[in-house]
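Shown here: the complex without one of its protein chains, the others still in place.
Moving on to chain A:
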Amino acid sequence: MAKSDDGIRILQGLLVFGNVVIGMCGIALTAECIFFVSDPHGLYPLLEATENDDIYAAAWIGIFVGFALFALSILGIVAVIKSNRTLLLVYIILMLITYAFEMASCITAATQRDFLTPNLFLKQMLERYNKSEADNNNDKWMTEGVTKTWDKLMLQNQCCGVHGASDWQDYTSAFRRTHSDADYPWPRNCCIMNAQGSPINLDGCKLGVPGYYNSNGCYDAISGPMNTHAWGVAWFGFAILCWTFFVLLGTMFYWSRVEY
């Protein structure tokens, strides 16, 4: 009896340790998802205009799941130390529900990341940037969001278009309908600006002289943060779930060995 008591004690210790790790990871997940939802790069309007912002939904779920994991890990520690069958069963059921939600969040984040291709952003930019006529209020809101975001993006990241400044020449666009090609081969924010916010050489910018305009594309500036966001939610969540899997299996085994 002493030997299996030792074995049970070891299992208890492992389960407590496992729950401590789950608790800490839950806090980390909450913090990470709050960071993503706060949108430090200001790219949310672009996603909103694709009408498919599930990556943000995945991050929101992550916030609540992280908190739930923390609370449940405390419950788990108490339940394991007290060896209370009821508490352990409650813990297992609630953990499985949280597991399901986190699974949904991970899969959503990973799937949505595949949806965000360069062509998607190119088409959106050409059709919405500086669009003058709006179909309805929602359309107007999305157009304003896209225009402001692109203006900020081109200014801060010293870039133009998705693949490059030639995007504005290779395709027709809403911008082209209101700004003639001779006056604006590309938007004004593609010009290199001085400290006061005006182009250092407008003619040089219109001619396309290297050094007076940005010829490189902005896709890296968009996909970098989006990738970090999606992989952060998806793969960190996946790691937590793998660990939780073993802790839950151990807890189920422990439950079946506790005398009622």
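The rule is simple: a residue touches a chain if its C-beta (ideal position, glycine included) is under 8 Å from a C-beta of that chain, and two chains touch if they have at least 3 such contacts; residues count from 1.
What we mean here is this: contacts and distances are computed from a predicted model.
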Would you kindly match the missing chain to its UniProt protein name, picking from "Origin recognition complex subunit 3", "dolichyl-diphosphooligosaccharide--protein glycotransferase", "UPKL2 protein" or "Vacuolar ATPase assembly protein VMA22"? "UPKL2 protein"
Specify the residue from the set A:Leu120, A:Ala134, A:Leu155 or A:Ile200 that touches the hidden chain. A:Leu120
Determine which one of A:Val65, A:Val80, A:Met142 or A:Ala165 touches the chain that has been left out. A:Ala165
Out of A:Ser38, A:Asn137, A:Gln196 or A:Ser256, point to the residue that touches the absent chain in the complete complex. A:Ser256
Which residues does chain A use to touch the chain missing from this display? 1, 4-5, 7-8, 83, 92-93, 96, 99-100, 103, 106-107, 110-111, 113-115, 117, 119-120, 122-123, 126-127, 165-166, 169-173, 176, 180-183, 185, 203, 206-210, 213, 215, 234-235, 238, 241-242, 245, 248-249, 252, 255-260
